[in-house]
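A single protein chain has been omitted from the complex, and every remaining protein chain is retained in its original position.
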Amino acid sequence: MSERELTMAEALNEALHGEMERDPGVFVVGEDIAQIGGLFQVTAGLLDKYGPQRVIDAPISEAGQVGAGVGAALVGCRPVVELQIADFVTLTMDQLVNHAAKWRYMSGGKVTVPFVLRGAVSSGIGMAGQHSQTLEAWFVHAPGLVVIMPSTPYDAKGLLTAAIRDDNPVVFLEKRLLYSRRGPVPEGDYTVPIGVADIKREGTDVTVACYSQGVHLALQAGRQLAEQGIELEIVDLRTLKPLDIETLGNSVRKTGRLVVVSEGARAGGVASEIVARIVDEAYDSLRTAPVRVTAKDTPIPYAAQLERAVMPQVDDLVAAVTGMLEPVAGS
Amino acid sequence: MSERELTMAEALNEALHGEMERDPGVFVVGEDIAQIGGLFQVTAGLLDKYGPQRVIDAPISEAGQVGAGVGAALVGCRPVVELQIADFVTLTMDQLVNHAAKWRYMSGGKVTVPFVLRGAVSSGIGMAGQHSQTLEAWFVHAPGLVVIMPSTPYDAKGLLTAAIRDDNPVVFLEKRLLYSRRGPVPEGDYTVPIGVADIKREGTDVTVACYSQGVHLALQAGRQLAEQGIELEIVDLRTLKPLDIETLGNSVRKTGRLVVVSEGARAGGVASEIVARIVDEAYDSLRTAPVRVTAKDTPIPYAAQLERAVMPQVDDLVAAVTGMLEPVAGS
Amino acid sequence: MTSASVVGAATLEELLLRMWRIRAFEIRAMELFEEKLIRGSVHPYIGMEAIAVGVCAALRPDDFITSTHRGHGHCVAKGLDLRRMMAEIIGREDGYCRGRGGSMHITAIEQGMLGADAIVAGSSALAVGAAHGLRLQGRDSVVVCFFGDGAANQGILHEACNLAAVLSAQVIFVCENNEWAISTPASASTRIANIAIRAEGYGFPGVVADGNDVEEMRAVTEAALVRARAGDGPTLIEAKSYRITAHSAATKVDLRPAEELDAWRARDPILQLSRKLVESGVDEARIGEIEAQARADVADAVEFALASPRPDPGAATEDVYAPADWNVLERLS
Partner (left out) sequence: MTSASVVGAATLEELLLRMWRIRAFEIRAMELFEEKLIRGSVHPYIGMEAIAVGVCAALRPDDFITSTHRGHGHCVAKGLDLRRMMAEIIGREDGYCRGRGGSMHITAIEQGMLGADAIVAGSSALAVGAAHGLRLQGRDSVVVCFFGDGAANQGILHEACNLAAVLSAQVIFVCENNEWAISTPASASTRIANIAIRAEGYGFPGVVADGNDVEEMRAVTEAALVRARAGDGPTLIEAKSYRITAHSAATKVDLRPAEELDAWRARDPILQLSRKLVESGVDEARIGEIEAQARADVADAVEFALASPRPDPGAATEDVYAPADWNVLERLS
């Protein structure tokens, strides 16, 4: 059986086609998603198949779209709202956090909000300050939300399918540079379980906790370091909330060392959260201080070499790993 | 010289009076802040003195108010916008993060945005899910913002004065339960420096990093534990961004133990960030794993005993401290 | 008591009873707040009863509403159980939200109440999405979105109105213009006399109605329902009214001029309807009975609520997430 390869954008598109076919309550809303199939073609072909009531080119009003998604979810639909660029989530934080995330709890557990908010994280291509942010840390800090960031086409299709079927509000962030990356994707229906990390590379020396684009930085660093005899264990978290602390903890207990990679800003980022969780979970197994490899605490600049300077690079990860393996003076 | 005592609300009010008197570019905007002086009287008396152009009862439109603040700051004013309840900041995240926080950097450092956003954090009194959040972790994760949360009337007046004079956008969060707490406050002009923590209690056994209401939990726990001969060192961070890692690091290097208290939700919270920073800064000085005492990962429920159950209590802090002082089996 | 039926053409006496139930509920709620049995806040609907009762009298049971911080009146008018409402606002296990939500968050989807919302204007987009969802399900149920004059200036309302227009959503926007938003008069928060005119900017009808006249409220709602069910899209109804009480039970400073208050007190919707009924031949005593009935219903609700158990603190972390494969305790970070 030859393995079929798709881009991540195609994989996501298949997930949407599959779920819209399967469940008439699934519908998609967003800017420029119907007629042209979205700027990144993730919603391509849906309008022709499912019509304008289920595939909606919405007016530019992100908060309204998210709020409408919540309302439709409350009456039993499974809306999927696309943010053209993930930064625009800033406009929707009230509908997302004060509404989607809390409605179930505030109702005493009586209602469910099966709602997916997808968006493209667009750093790395010069889109500059207002189009390059990745804010997963905010969502992790909003009880009631599920947060997913896939790194491969396979995971993307399976996780988006799982997200749509999940009865909770899900924020699903797609790194734009990954849309065109290819990988094997089975045809038809499958899910990748939410809350389960995936070990993308086994190793014995240092655990790398990562997700989305960070996984690819880690894989590249892993190849480089293997040449020096250093074996990374790469744990692709895939979902940030819930976090698969078990898999990550087991890996850290094995290697005794942890590097966390995140493209989010450093202060208050997901990397900090993961360090704190591992401190709770596996402190005594740590042979050295966990290290965070993150974006710097700046807005994202436009010029190429500036953007590169503030975003985490493979070299930063390599340096972090080799730094923690050096014998510490006096210990 | 007898020490004058004021409530925190009165202290904040003095800071506003002082700065409006001193600088004609300072003006205040918010809901119900002019005619009735704000729900918590922080802006009392300003309208009479400075008139409706500088003390503005705005239409309910929080994003618009914040955006207007940014615009006024760009032309050289120093606006102070009040959010009646801090949760409503969800409505303003785009103006705050994509505009206030980034405008300077995106302009290549040419413009300044001297803007203060104040709001009341209202947990503890049954205001329920949409009126009880404390989201400082989000702001810490937004490069360009300064984040301040005072615990005493003295600090509140000095820090608000410093915030208004600072050339950066500042988010200033005031715990509503602290408004009526009294403490010594000097008359006239003074500032408390931004970015400098304050040791509210010296001790040798465990460092407690805290801020806002957390300081009062810590002080109470400190008194209880002192009776058992355990001496807490209570570091009131006061500003969360920039973080005074030096003072905190020195304390941890002295005590070898850290508990972080935050009323924010646990996952992705400020407590996680502080643990990660101390892991960077003073890992080798730690004698045991740092512990976080935080709110649970839920929206805030209404009923009293539920709200108490999800918010961090003095007992939780006491248990955390005694837990980390118990001899660990096998070590 | 059993929940009021909202089906069919209720008689004026029935409408009066519903209005009295709201008022009696609010009076008791304010007292319970003073007695510290209710925490947080209570925003009484007193003086505005004709709006919710008139609008909801036109609805079918399978129609929906969204509500506000000032939501008790909408709940009662939609037929919610006073007992479970009262249990909720004093924070007990038998409350509609098991004490999690409180006064500002009563939700009862099974009765068409999508939820009260303490974010001013916050539920407007929810209403639009719910309406669109119902359409997809082939249902002609309509969603009514209540909001205040103060809420009219929030961005989300603009987005919701425009989206509703574009989708021809089966939504009715009901602006409860009670002239004030806490301490801010509507005249200070906009430059226009009638919020209803904003509907033109979205391309659907805007209607000004007397919010103290329950029959007029029912009639304008009926017209809007016909439009909505036919797929012709939303209507904005601006109900002119007034809150006779202060903004909330916790309000300390109330700026409303005495004359203004007096003028509106004279136009009290309950008073007006009672007078009308008497003029049409109903016995004064019967009016008294209706009030007594409502007060008795509320007394019963309070008794029920106070007897209801307090929620178990150990359950405080439940129900953040809906059940799911991944949702086993140890995976929840």
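Note that the chains are named A, B and C in the order they appear, and that numbering of residues resets to 1 at the start of each chain.
We take it that contacts are C-beta pairs under 8 Å (C-beta built on N, C-alpha and C of every residue); 3 or more make two chains touch, one makes a residue touch a chain.
Please read these numbers as outputs of a predicted model, since none were measured by experiment.
Student: Considering all chains of the complex, which shown ones does the missing chain contact?
Tutor: Touched by the chain not displayed, across the whole complex: A, B, C.
Student: Of the residues listed, C:G91, C:G115, C:G155 or C:P269, which one is in contact with the missing chain?
Tutor: C:G155
Student: Which listed residue (B:G30, B:G195, B:G222 or B:G269) would be found touching the missing chain in the intact complex?
Tutor: B:G195
Student: Looking at the whole complex, which of B:A63, B:A137, B:V185 or B:V293 touches the chain that is not displayed?
Tutor: B:A63
Student: Which chain B residues touch the hidden chain?
Tutor: 24-25, 27, 53-54, 56, 58-59, 61, 63-77, 79, 94-95, 98-99, 103-114, 140, 143-144, 146, 166-168, 193-196, 239, 241-246, 277
Student: So which bits of chain A touch the chain we can't see?
Tutor: The missing chain touches chain A at positions 31-32, 35-37, 39, 57-61, 63-64, 87-88, 91, 125-131, 267, 296-299, 301-306, 308-310.
Student: Would you write out the residues of chain C that touch the absent chain, in ascending order?
Tutor: 153-159, 162-163, 165-166, 188-192, 197-198, 200-204, 233
Following the convention adopted for this analysis, only the chains that are shown with their structure count from here on.
Student: Of all the other chains, whose mean CA position lies farthest from chain B?
Tutor: Ranked by distance of C-alpha centres from chain B, the top chain is C.
Student: Hey, how far is the Cα centre of chain A from the one of chain C, in Å?
Tutor: 39
Student: Taking each chain's centre as the mean of its CA atoms, how far is chain B from chain C in angstrom?
Tutor: Chain centroid spacing, chain B to chain C, equals 35 Å.
Student: Provide the C-alpha centroid distance between chain A and chain B, rounded to the nearest whole angstrom.
Tutor: Comparing mean C-alpha positions, chain B is 30 Å from chain A.
Student: Residues of chain B that touch two or more other chains: which are they?
Tutor: 87-88, 91, 128-130, 267, 297-299, 301
Student: Please output the residue numbers of chain C that touch at least 2 other chains, ranges allowed.
Tutor: Touching at least two other chains: 97, 99-101, 105, 117, 119, 122, 155-156, 320, 332-333.
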